[in-house]
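Yeah, one chain of the complex is gone here, protein chain that is, but the others are all in their spots.
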Amino acid sequence: MIIVLRDDATPGDREALIRRLSRLGMTVHESEGMGGRILGVVGDEDLLHSQSLDSSPGVERVVPLTKPYKLASREFRPDGHVVHVGPVAVGGEKVVVMAGPCSVENRADFLDVARRVKAAGATIVRGGAFKPRTSPYSFQGLGKEGLQILAEARDETGLRVVTEVMDPRDVDLVASYADILQIGARNIQNFNLLKEVGKIRKPILLKRGLMTTLTEFLMSAEYIMSNGNYEVILCERGIRSFDNATRNLLDLTAIPVLHAWTHLPVIADPSHGTGKWRWVPPMARAAVACGADGLMVEVHATPEAAFSDGDQSLLPEKFAEMMRDLRKVAKAVGRTL
Amino acid sequence: MIIVLRDDATPGDREALIRRLSRLGMTVHESEGMGGRILGVVGDEDLLHSQSLDSSPGVERVVPLTKPYKLASREFRPDGHVVHVGPVAVGGEKVVVMAGPCSVENRADFLDVARRVKAAGATIVRGGAFKPRTSPYSFQGLGKEGLQILAEARDETGLRVVTEVMDPRDVDLVASYADILQIGARNIQNFNLLKEVGKIRKPILLKRGLMTTLTEFLMSAEYIMSNGNYEVILCERGIRSFDNATRNLLDLTAIPVLHAWTHLPVIADPSHGTGKWRWVPPMARAAVACGADGLMVEVHATPEAAFSDGDQSLLPEKFAEMMRDLRKVAKAVGRTL
Amino acid sequence: MIIVLRDDATPGDREALIRRLSRLGMTVHESEGMGGRILGVVGDEDLLHSQSLDSSPGVERVVPLTKPYKLASREFRPDGHVVHVGPVAVGGEKVVVMAGPCSVENRADFLDVARRVKAAGATIVRGGAFKPRTSPYSFQGLGKEGLQILAEARDETGLRVVTEVMDPRDVDLVASYADILQIGARNIQNFNLLKEVGKIRKPILLKRGLMTTLTEFLMSAEYIMSNGNYEVILCERGIRSFDNATRNLLDLTAIPVLHAWTHLPVIADPSHGTGKWRWVPPMARAAVACGADGLMVEVHATPEAAFSDGDQSLLPEKFAEMMRDLRKVAKAVGRTL
Partner (left out) sequence: MIIVLRDDATPGDREALIRRLSRLGMTVHESEGMGGRILGVVGDEDLLHSQSLDSSPGVERVVPLTKPYKLASREFRPDGHVVHVGPVAVGGEKVVVMAGPCSVENRADFLDVARRVKAAGATIVRGGAFKPRTSPYSFQGLGKEGLQILAEARDETGLRVVTEVMDPRDVDLVASYADILQIGARNIQNFNLLKEVGKIRKPILLKRGLMTTLTEFLMSAEYIMSNGNYEVILCERGIRSFDNATRNLLDLTAIPVLHAWTHLPVIADPSHGTGKWRWVPPMARAAVACGADGLMVEVHATPEAAFSDGDQSLLPEKFAEMMRDLRKVAKAVGRTL
């Protein structure tokens, strides 16, 4: 950590600060020739972070030298990490596609869509049983019944199942049905939920929040990992911007940046990322082209009758067409799909 | 609800849509003279919202005619609503000041600060026992011990107590100690937590999220109210912007806008809203000048030693000075403080 | 245009509004069965837009039925438009690459880079002679001397030349040297400059501003086109966001959305879009994968000595490597490069 003192810091400010840092067990190096404004501090940076040094008299700025995340950092596993979901490997050569409706609405329709996305090449089926909705008056999901339908779809198709958990009290229930537990964008800093899914031994799909910086995103992954669960998949799904041309703003640059900063696999959700089925195929191609390890895509047989997010759901036949196009792009960047 | 059809919608699109709306029990009025592009739809708008009409063939846009929130709307209680917290009335003529440290750190310091903010005119003391921290390695709060210290401060000073609850499993525990339960910015769309605090009978302080529109803010209040708890206080505490000149961007215009849209009391938190104690007094004055029903302010006797948010904490003497200035502004706008 | 009246609009409000619209030559259709809240208005929407109808007593909302841009709309040329720059066609099957240093710094280095980007497959060379710099103390470009070097590079290599014009007084000068005139992000709503480049007969490369909605972007194109110059190329170059992980936030979804809304060619600038040379190749691949008609890329032989934007400049050999990879992606989506 470097501490930059203010132009007008007094010798007293300086000495008081150095005394305080020494008491905390830190070694302070005073930089020569910079007008005495620079202090180098060696010691436990986490402890330093908790010290509100910015507000000490005479301090202009504190420059950390270490990243706040450890387990999630690329340095922790320089070769990258593959998350195994039964036979499916997320983070390997093959781009993994997770597809299905926004919500599980009923047994017959869900099984039908599951079969169709499998036929087109998906290996994981998605569907919400617990739905976070802006309005308390909107459909909130089928709950446990939805989970049972998801499990039935797995049994029948062999697809693995991903579904969202919203409440720390539901973690065990959801984990008993799902193969991957999804933490939704709105819960990216629901720290108690993150801790709870950190205690189980199933992969977690962590979706970036609407306003989450990439550093904060990795800190949320760190919450899960520091509780013992290292199997985290990151998902870019669009952030909020000033333009309502699309529902969210898909930040695809996050994919290569995250790949440089962390060893965790990174996938993209172009359905939420754009909010219109029409933009899903081109943005899915773009995501694969810049290195996404997977895609999460909403597919619905009758989007105009969907209980939620019909606007952004692809018809099964459009999904199949997209998959064919994606295979060419995957090959062009040295991967399979 | 009005449905605007696309320029190139076919007669078939149009008829299919009208049939579908009719099956849902809606009455459809076809506007003459607008090229057949306008349909007026009368019926349950909540049901209509769930229909993904935007994605129906031929539809360009859907224009709702009703607000998505009901219980939180100004129309529900045109004269406004006062939330009573023991002897303290939030939403009346008197501007209510809630002050105290970010976290409860220990008994002695907390009682000391409580006495000092009371002496300066605060009527509610704040302090976090459960702390939402970006890093899993940061201080997470004293938990139950912190709640006990809060209760002791109330007993000794007569101040009422506000503190955050982060987990639906902790709602009863926190409610057994606190007078107001705070929902933090990061949990603004933690819907299960909102439902849970909707079931108790204590006032809720709901903080706007970093990326929450005012409509979404009221929808989150609606979650609490539709579960039975009508005693909600809204708190503007800064949103996220592109400029890091301040920690957050305090959106004071939200105060008069919310007062027009809802009957709920609205307060401001200039400590989180700016992130620097230096900007707190001017922004507190501004908040009162534009109609805030209260303020939440961080005060700490030794900010540079605070476990969290020291940068934005006022010294008790600065707080007292600010209170004196605020009284003049309150008077200038016809209120007391 | 549809006008939605407020719930509490009086019959007087309603009649006054209808009278006013009639005086303007509009036909007003009153929708039945919607509580009298809906008025359909037929007439010149541009005239209507100038009427501040939103502020008329009793009006809740005005819903336009036509787009504010005409000449730039897809409807104007449903088959799309190809901008010809000498032998180079922007908007056709071939993805056009424009490359070169941020600034023209001296003759020898510029000619050297021009030759190298040509060898790698670029058909247009870029380089700034007039530089918009945040600081008045930074290098402001070589001006006319820079233009002469650009022209010399064209003569020697056969590459076409694109360079920025910042001042309406310089339009003729720049047009006498350059093949494409670039309007930079900071001048996206410098309307007098847009009008001035609308009067010449050379293609214009219009870069989206940091905070420009896609509708505003097309309105700025409309300024150029309505002055007579239809040869406009749009360039997505990143917008501003809350996260400083990258310099700007490249909004690649803008590419398919703009292709749907307008007939103008759309290219991407991943150098400004990301701000780091390391992220340029993956995002260039993504741009091609989602349909970009071209790319603008910064290349510099000694980035660490560049007068501006060295951080985001590729070395010529990295550029050549990227071009090889891009050819595969272009082929995968049915194009050449």
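Chains here go by letter, A, B and C, matching the order in which they are written, and residues are numbered from 1 within each.
To be clear about the criterion, a residue touches a chain if its C-beta (ideal position, glycine included) is under 8 Å from a C-beta of that chain, and two chains touch if they have at least 3 such contacts.
Keep in mind the model is a prediction, meaning the values are calculated, not measured.
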Inset, instruction - Can you work out which residue in C:40, C:303 or C:316 touches the chain that's missing from view? - result: C:303
Inset, instruction - Consider the whole complex, including the chain that is not shown, and state which of C:31, C:163 or C:187 touches that chain. - result: C:187
Legend entry - Option from C:83, C:219 or C:250 whose C-beta touches the chain left out: C:219
Legend entry - Residues of chain C (touch criterion as defined above) contacting the omitted chain: 20, 46, 49-57, 68, 132-139, 166-169, 186-187, 189-192, 195, 209-211, 216, 219, 222-223, 226-227, 240, 277, 303-313
Inset, instruction - Tell me where the left-out chain touches chain A, residue by residue. - result: 2, 4, 7, 27, 29, 31-34, 37-38, 40, 42, 61, 63, 65, 75, 240-242, 244
Inset, instruction - Quickly run down the residues of chain B that touch the omitted chain. - result: 211, 213-215, 239, 241-246, 249-257, 260, 273-274, 278-279, 282-283, 285-291, 325, 328-329, 331-333
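One rule holds in what follows: only the chains that are shown with their structure count from here on.
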Inset, instruction - Answer with line, ring, star, complete or other to describe the graph linking chains that touch. - result: complete
Inset, instruction - Could you pull out the chain whose C-alpha mean position is farthest off from that of chain C? - result: B
Legend entry - Chain occupying the most central position, where position means C-alpha average: A
Legend entry - Chain copies touching (chain A, chain B) - same or different residues, decided at half shared: same
Legend entry - chain A and chain C: spacing of chain centres that average the CA atoms, whole Å: 31
Legend entry - Multi-partner residues of chain A (at least 2 other chains): 211
